[in-house]
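Of the protein chains in this complex, all but one are displayed in their positions.
Letters are used for the chains, namely A, B and C, taken in the order the chains are written, and counting of residues starts over at 1 for each.
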Amino acid sequence: MVSFTPTEDQQLLIETIRRFAENDVRPTAHEHDEASEPNPDALKVGWQMGLIPSALPEELGGFGEMSAVTGVLALEELAFGELATAMHLMTPALFAYPVTLFGTAEQRENLLPMFLEEDFAPATAALLEPGISFDPYSLKTTASPTEQGFVLNGIKAYVPLADSATHILVYARNTETGNQEAFIVSRDQVEIERREMLMGIRALPTYRLKLHDVTVAPDSRLGGAVGINYQLILDRSNVALAALAVGVARAAYEYAKEYAKQRVQFGKPIAQNQAIAFMLAEMAIEVDATRLMVWEAAWKLDQGEDASKDAYLTRQYANKMVLMVTDSGVQTLGGYGFIREYPAERWLRNGRGFPTFDGLAIV
Amino acid sequence: MVSFTPTEDQQLLIETIRRFAENDVRPTAHEHDEASEPNPDALKVGWQMGLIPSALPEELGGFGEMSAVTGVLALEELAFGELATAMHLMTPALFAYPVTLFGTAEQRENLLPMFLEEDFAPATAALLEPGISFDPYSLKTTASPTEQGFVLNGIKAYVPLADSATHILVYARNTETGNQEAFIVSRDQVEIERREMLMGIRALPTYRLKLHDVTVAPDSRLGGAVGINYQLILDRSNVALAALAVGVARAAYEYAKEYAKQRVQFGKPIAQNQAIAFMLAEMAIEVDATRLMVWEAAWKLDQGEDASKDAYLTRQYANKMVLMVTDSGVQTLGGYGFIREYPAERWLRNGRGFPTFDGLAIV
Amino acid sequence: MAIDFKIPEGILQTRQMVQYIAETTMRPFSRELDENEHQRPTAFVQAVWPILSAQQAQALARIERELESGGTTPVKEKTKERISTHYLSMMYLVEMLSWGDAGIYLCLPSAALGGFAIEAVGTPEQKLRFLRRFAEGEPSWGAMAMTEPNAGSDTSAIQTTAVFDEETQEWVLNGEKIFCTSGGLALNEGDGLVMVWATVDRNAGRSGMKLFVVEAGTPGVTVVKAEKKHGIRASDTVAISFNNARIPADNILGSPEVKEGKSGKGFKGAMATFDASRPLVAASALGIGRAAVEFVKEKLAEEGIEIPYGAPYHKLTAVQRDVMEMEAQLKAAHLLTLRSIAMLDEKISNPLEASMAKVKAGKAITWITQKAVELLGPLGYSREVLVEKWMRDGKINDIYEGTGQINTLIVARRILDYTRTELA
Partner (left out) sequence: MAIDFKIPEGILQTRQMVQYIAETTMRPFSRELDENEHQRPTAFVQAVWPILSAQQAQALARIERELESGGTTPVKEKTKERISTHYLSMMYLVEMLSWGDAGIYLCLPSAALGGFAIEAVGTPEQKLRFLRRFAEGEPSWGAMAMTEPNAGSDTSAIQTTAVFDEETQEWVLNGEKIFCTSGGLALNEGDGLVMVWATVDRNAGRSGMKLFVVEAGTPGVTVVKAEKKHGIRASDTVAISFNNARIPADNILGSPEVKEGKSGKGFKGAMATFDASRPLVAASALGIGRAAVEFVKEKLAEEGIEIPYGAPYHKLTAVQRDVMEMEAQLKAAHLLTLRSIAMLDEKISNPLEASMAKVKAGKAITWITQKAVELLGPLGYSREVLVEKWMRDGKINDIYEGTGQINTLIVARRILDYTRTELA
């Protein structure tokens, strides 16, 4: 039955995250963006919300509620607070969710408990690669099967929190099969070339990793002999990124709307000019449209339906939408839109990154 | 020295055509569009303006002033009047200009005098081909060299006035060299499959032609052994089409502007709403920008500079511009924009065709 | 509740049936009816009239039962009621019929927009009296006449008057209406009716505006002009003149309070019909858009061009990118429409969402169909195939039931919480 109403539990979750965003994240978001450093206090509070544990299997102590719909609702709210913090907080999921979905019994038992701890789980994943064009279906990082397991070679880009991680899920192309697979690599096996210097998400430390003849045991391959459903991981990543984009866009839209109602020029609020009002209306429409696309794709994932096309089109749509909305946000603020004390320009810098953020979120 | 002022002669020409458009073309444009038939009276008057003779060589009785800049000024004004009539009037140029530019001495002497006659010259050209994608660099119509000359095979689309033409310049791919060349074919050698039924330019009869083993003599190849500079023909065609697009767009823009100033709703002219006013401003800016691009490309052609890139980019830009402007024209008129008695919808139908009008104009 | 996109099985089944109607009684006649403007879509009307009239008969029977049981359904029964899928069914019906042919769809023999108004504002007795003709006999049409030459977006500027003649106990209508969809069918074919907006007091502005039911055959009512249009040429759009047209006292729509102007419900109630009509206009756009996207993909496939969903941007051709954008735009418009429709079924106030859907669908259909013509090159621009027609048909959805601009203005006012005066 068609419905656009979240469950009561989901509604509670949304409200919890909204409070978190307002109280713990937003007040210092600018400061941490300027310093290019995370906000440890907010992350601590955020981790205690238990978003990742709620998705993990019950038999290991989780809540077993890995729902893409719940996931996108949470991600939108987190990103509405602040994108870098949202991505930071959910970085362990980049490792935990694929293991939950595709790990062998042993992998799940060995690897998942750390995500149920009180402290932030030091795990991440490496998908993106440097350069001007990234093709997830043709990774340049390779995994060559040997008698001892696999030898990994390649360079990964934008790997969040790699520096402090103990476990890294590395995606690589199996040179024998040509398939993209995932390997569990420990932090000391990879070389961190440098911290990435990006236009946005500055409070999230991301790194350039080098894998030079990294040898991993056969059981480091996620899913063992069965492997993973790589497409599903991409789908869940696309949907997650689109949800984050909606959150960023909504933040920009709501701020611009309030600003336009407050800012008086020529004797009236600038929102009373059709030019501004129409811009805001378009922002509202596109944010809503994208959110509905995200929900539908997430719902299909939860139904077990093939959501690849929806997830992909939704992400593409969200990439454009978030740019349009965040740019309009800056434009609405005029000169203030260009000043870093005001959040609009940060949302634009963050918003512009979405086409590039492959694999930086999952649901 | 940078200047945006036409010469006095050009200014006179513009004014002459503007009067022609106002007096002879516009008053019955709707009627002829409805009837899908040309306006013979207007064409007669138009022909007497001598636009084509002015471009032909002096030694044959022309004025020898083949200037692309003058050409685009004329085309904009003609299309401002009505696109179908503009294209109709200039259809003989599709034959005459390439012959002037590339014909052998003999071809020029034999073929050009008919364009200096008092009566409309029965000549046209066939470049476009049917289907969903047309590639001017890889024509499907072929010309196979034989001992007797060339054998032409293929189907041509949208050939203007083919039914009443005596001479048709047919573009075909030389099967031996792979080059695109032009051949002078007489009307009775081709089979007219049918009149094309198009969304717009309805007052201009265009035809689907079939060439089935059409044999032409060696001297039917335009330019003889030297051949033609095909790229230059495409460049001149692209610039001409862009100029026509500017004319159509300007017509739509000016009409919408006047309408918006006259039409009162909620107690004031609708143009006093920023939403409408901003739409009109954007139309004005884009029409002007495109016109300047057309002028620059035409100026480069007249300077003998390589204008291929400019001509191409300008045409692409004009294709988008004319659609945006004519669509906004309809939108400005609201319900009246949808009624055929008002010209806005005709401009939209005509405007939408530009990406497809390859080879239907030349300058 | 939970977020859910599942379309009920019953609707999907009906949809298949409707597709059959579209394929057999609409598509084969699309070109002919476009070329021969004002010709009637006989095959379609004959195919759907038995179904629609039976549905209307059922609805009237329900009203009769309610009237007999005292005029209201017991509260208990109402709360137990499952959420209706009335509008959801309608959305899918309209979408599929418009996929068939948006012009022909508008010739649906039914109360149409007039029906919405009667449903929204009419008394049970009026419903029975006026809607009976859509439940039996020969096909009949309903229409709504609002626009006048000087009252387009500004509906409050209407000049058509209704004066009550105490002597004959009749309303006397004078004025001219334009752009009345299916007005010709309603007045000149079958036994239809036109809902006419007229003012009983020119100084009273909106509150003086009342809705009158004018039945076919009323003397003084003349279809003076059938418009020739850019698209949806199978649908008739007419101008109607009212020259001392006399209609019974009870042909003013609504309960006694409404009629006496004691309740603002008259105008507002009918404005609320936009809350349903705008999403359905959007649904019509969706159908046309889907037709265009499907056709483009089909033609591209014939040339060996498939759409590589999932591929990174730098591996796409410009055409592939465009087709994906068409699909995404259609999806976005679809979901906004679906939301506004679901709210109707849930009886949640939806004017913001209805206008959002309308704005988006109007823009999307314009872009999608214009792009479709371009992508199909010489074929697309030709009247050999239907794409160019869909472009012309589609455009109306960005114009009627409020232009894109007017609906954007409504969205803007609602999100900003501004009155008509604050954001003019």
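Criterion: contacts are C-beta pairs under 8 Å (C-beta built on N, C-alpha and C of every residue); 3 or more make two chains touch, one makes a residue touch a chain.
Note that this is a predicted model, so its numbers are computed, not measured.
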{"item": "Contacting the left-out chain in the complete assembly, out of B:163, B:219 or B:296", "value": "B:296"}
{"item": "Touching residue (missing chain; options A:82, A:235, A:310 or A:345)", "value": "A:345"}
{"item": "Residue ranges of chain B at the interface with the undisplayed chain", "value": "1-7, 10, 69, 132-137, 231, 234, 257, 260-261, 271-272, 274, 277-278, 280-282, 284-286, 288-290, 292-293, 295-296, 298-300, 308-310, 312-314, 316-317, 355"}
{"item": "Chain C residues that touch the omitted chain in the full complex", "value": "313-321, 374-375, 377"}
{"item": "On chain A, residues whose C-beta touches the chain left out of the figure", "value": "34, 128-134, 157-158, 196-200, 263-267, 270, 273, 275-276, 319, 323, 327, 330-331, 334-335, 337-341, 345, 348-349, 352-353, 355-356"}
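FYI, only the chains that are shown with their structure count from here on.
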{"item": "Between chain B and chain A, distance of the C-alpha-averaged centres to the nearest whole Å", "value": "52"}
{"item": "Distance from the mean Cα position of chain C to that of chain A, given in whole angstrom", "value": "41"}
{"item": "Per-residue multi-chain contacts in chain C, two or more chains", "value": "408-409"}
{"item": "Sequence positions of chain B contacting 2 or more other chains", "value": "273, 275"}
